[in-house]
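Every protein chain except one is present and positioned as in the full complex.
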Amino acid sequence: MAPDTAIAVADHVDAEDIPEKRQHPARVTLRRLLHHRLFLLGGGLCLIVVLLAVLAPVITTVSPYKLSMRNKFTPPGTDFVFGTDNFGRSLWSRVVWGAQLSMFIGGAVVLINAVFGTAIGAAAGYFRRLDNLLMRFNDALMAFPAVLLAIAVTAVLGPSVNDVIIALGIVYTPRTARIVRASVLVLREMEYVQAAVAAGAGHWRILRRHILPNAMAPLIVQLSFLFAYAVLTEATLSFLGVGAVPPTPTWGNIMAEGRQYMIDAPWIITIPGAALMVTVLGLNLLGDGLRDVLDPRLRVQQ
Amino acid sequence: MGAILLRRLASAVPILAIVSILTFGMIHLIPGDPAAAIAGLSATPEQIANIRRDLGLDQPLMSQLIHWYGNLFQGDLGRSLLLGQPVVEATMQRLPVTVALSAYALVITLVIGLVTGIVAALRQNTWIDQVAMILAMIGISLPNFYLGLLMIILFAVQLRWLPTGGYVAFTDDPLGWLATSTMPAISLALLLAGLLARITRSTMLEVLRQDYIRTARAKGLPSRKVVVKHALANAMIPITTVIGIIVSLLISGSVVTETLFSIPGIGQLLTQAVLNRDYPMVQGGLLITTALLVLVNIAVDVCYALLDPRVRYDGA
Partner (left out) sequence: MRRGFLTSAGVLAGLILAVGPANAERFKCPHTGGNLVFGQEANINTLDQMTSATISTRNIAMNIYESLMTRDENNHPILELADSMTESPDHLTYTFKLRKPIHFHNGKLMTSADVVASFDRYAKVGNQRSILNNVKDWDAPDADTFVIHMKSPQPTFIEALSSFSVPIVIIPSELKDTPAQQLTNPIGTGPFQLVESVPGSHVKLKRYEGYSPNTSFNERTGFGGYKQACLDTVTFRIVTEPGARVAGLRTGELQGVEDLPAKSLPDLKGDKNIKILPLKNWWIQIASPNTSTAPTDNLMFRKAVQAALDMDEIMDAASDGNYTLNVGFQYPNQPDYTDAGKETYNIKDPALAKKYLAQSGYAGEPVVLLTNKDYPPMYNSALVMQQQLQAVGINAQMKVVDWPTSVQLSQKEGPGWNFFFTGWGTQPALGALATMQFLASPNATYRPKDDKGDPDLEAAWKDMNTLPTAEGRHEAFARMQKIVLERVYALPFGSFTKVQGVRANVDGFVPYRIPRMSNVWMTN
C-alpha cells in the first residue's frame, strides 16, 4: 500500500535544543545532521543499499536471469547465500540487482517530482489565476486511491521499468506540487518578496531568487520520504503483478513469483521483503533527520 | 457552518467530473480485450467474439462514452461486464466489507497509535520514548503486503490460529468475522499506527510546552489530569486531520490487503475490474469510491472547523 497522502502530514518532532553560534547556515545544517543519530543510522542503511546497487555487477557471479532447473528450491546455504527460486535462479543475484532497480526507480520518481512538482506547485501558488485550474486537476488526481491509479496508469502505459516510473510520477507529483504551492503561498506574501515586486522585478526573477530557494527545505524533506514511498509502491505494484514485467528482478516481482511457494520455500519471499523493509526504514530515518534539521517552521520557532 | 458545508460540497463536483473523465479515458486506453478476460482460458475466438457482441463492446468508443454519460445523468452507472450485476449493486455489496475492515483497522490504529504517542510524549527522552519511536518507525517502514505474508506464514500456516484468508460477514458470525479480519486489519493498521504515534507524540509535546499547561502544572494540578483535560483536547485538532488522511489511506491499502487475503471488498473489486478491463465497473466503482473519499475529507474539514473556532474556511 502507498502511504500516499501521509507525506502531506506535517509530522514534526521536537527540535533538539542545541544553542547555535553565528555560523554559515549550510555548516550549521551539516553539523546538526552529523549529530543526529537516527539520520546517521538511516544514512548508513541507505549507503549499504546504494553500494549493493552500484556494485551489483561485481559482487554477483551469476546473472539474475540465469535459469538452472537442477538447482531449483535450494535453501539459503553455502552454495547459494540466499538460496534459489523455482527456476534455480540465484536469489543473491536477483536481490542485489533488485536493489539497483529499486534505487533507480526511486531516484527517477524523485527527479520527476522535483521538476514537475516544483513547476506545478510554484505556478499554482504564485500565479493566482492558474491556481484554481491546476489545483482542481491536482485534487482530482489525488482523489483516486493511489495504488489503483498506479495500477491503471501502468496498465495503460505498459509494464516496463520506465512506464512504472512514469506511473509513480503521475501518482505522486500532485502531492509534491501541493506542498510546494503551500510554501509559495506563504512566501509570496513576505515583505521582502512584496518589496521585490514593488521594485519591479520580473516574475521569473522573483520566483527564482526569492521564493524557490526558501521553499527548498520542505521540498527536500518531502522528496526524501517520497523516495521511500516510491520504492514501496513499486514493490507493491510488482507484487500485484502490474509492475515492471517479470522476469525483471524487482523485489516485488521476486516476492510475487515466490508467493505460491511461501509454505515450502519461504526464503523466496522473506529475503527480498527484508531488503525492502530495511531500505524503506533507512530512507524514512534519513527523511526524519532532514526534517528535524531543515524544517523552516522549527527554525522560525527558535 | 451550513454555507461552508455547501461550498465544500460544491467544490467536490468539478473534482468528480475530472475524475470521471480521467477514468473513462484511462480505462479505454488500456490495451487488452475485456471479452478475452471474461471468456477466460481456452475460449475459442468464436466465443470471445460472441461475448464482445453481446456486451456491446464492438460499438465505437464515442458512442460508448455518450451512452455512459447519458445513463450517468439518469443515475444509472451501468452493469459490470464481468459480474453481470449493476455497478451500484456490486459496489454496495462490497462496500460494507471494506468499511467493516477499515473500521476494525482504524480502531487498532487509534488504540496503538494514540497510546504509544501519548506515553512517548509523557516519557520524553526516556528509553520508553525511544523504544516506542523505533517501533513506530519500523511500523511505517513495513510494507503491508510483506507483513500480511509473514503473518499468514506464522499464524495461519505454522501456528494455525487464524484462517489464511476469506471473509465472514459480521452479521453472519461475529467470531468468524473477527477470525478472518484480524490479520488483514493488523496488516493495514500497523503502518498507520506508526504514523499516528509519531504525530500524536509531536503534537502532544508541542501542546505540553505551551504556557497554559505549564501554568496548570505549576498550579499543582496532577499531571495526568492536565494531560487528559487540556493537552489531549488541544492535540485532538491536528489529530483529526490525520485521522481523515488515515481513512483515505485505509481505502487505498485495502487494494493490496483484500487481494492478499481474498476479501471481497471494494479494493479487490476495483483491482479485478481494472485487470479485466471491466469498463463500467471501473468507471462507476471509482466514481463512487472517490466521491466517498471526498466526502470523508469534507467531514474531516467540518470537524476541524467545529473543534477549532479559529479556522475559517474561505475555500482556499
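In this document, chain identifiers A and B correspond to the written order of the chains, with residue numbering beginning at 1 in each.
The criterion applied here is as follows: contacts are C-beta pairs under 8 Å (C-beta built on N, C-alpha and C of every residue); 3 or more make two chains touch, one makes a residue touch a chain.
What you see is a predicted model; the values in this text were computed from it and never measured.
Judged over the whole assembly, touch between the missing chain and the shown ones holds for A, B. Within the full complex, the residue among B:Ile199, B:Leu275 or B:Ile288 touching the omitted chain is B:Leu275. Screening B:Leu16, B:Ala43, B:Val115 or B:Leu232 against the full complex identifies B:Ala43 as the residue touching the chain left out.
Contacts to the hidden chain, counted on chain B, fall at residues 31-34, 36-48, 50-51, 54-55, 79, 81-85, 90, 93-94, 152, 156-157, 160, 163-167, 260, 262-264, 268-269, 272, 275-277. For chain A, the residues touching the absent chain in the complete assembly are 67, 69, 73, 86-87, 155, 158-159, 241-242, 245-247, 259-265.
One rule holds in what follows: only the chains that are shown with their structure count from here on.
If each chain is reduced to the centroid of its CA atoms, chain A and chain B end up 21 Å from each other. Partner chain B is touched in their complex by these residues of chain A: 1-6, 8-9, 11-14, 38, 136-137, 139-141, 143-148, 151-153, 155-156, 228, 232, 235-236, 239-240, 242, 255, 259, 262-263, 266, 269-270, 273, 276-277, 280-281, 284-285, 288. Residues 14-16, 18-19, 22-23, 26-27, 29-30, 32, 124, 137-138, 140-146, 149-150, 152-153, 157, 188, 191-192, 195, 198-199, 201-202, 205-206, 241-242, 245, 248-249, 251-253, 255-257, 259, 267, 270-271, 274-275, 282, 286, 289-290, 293-294 of chain B are the ones touching chain A in the complex.
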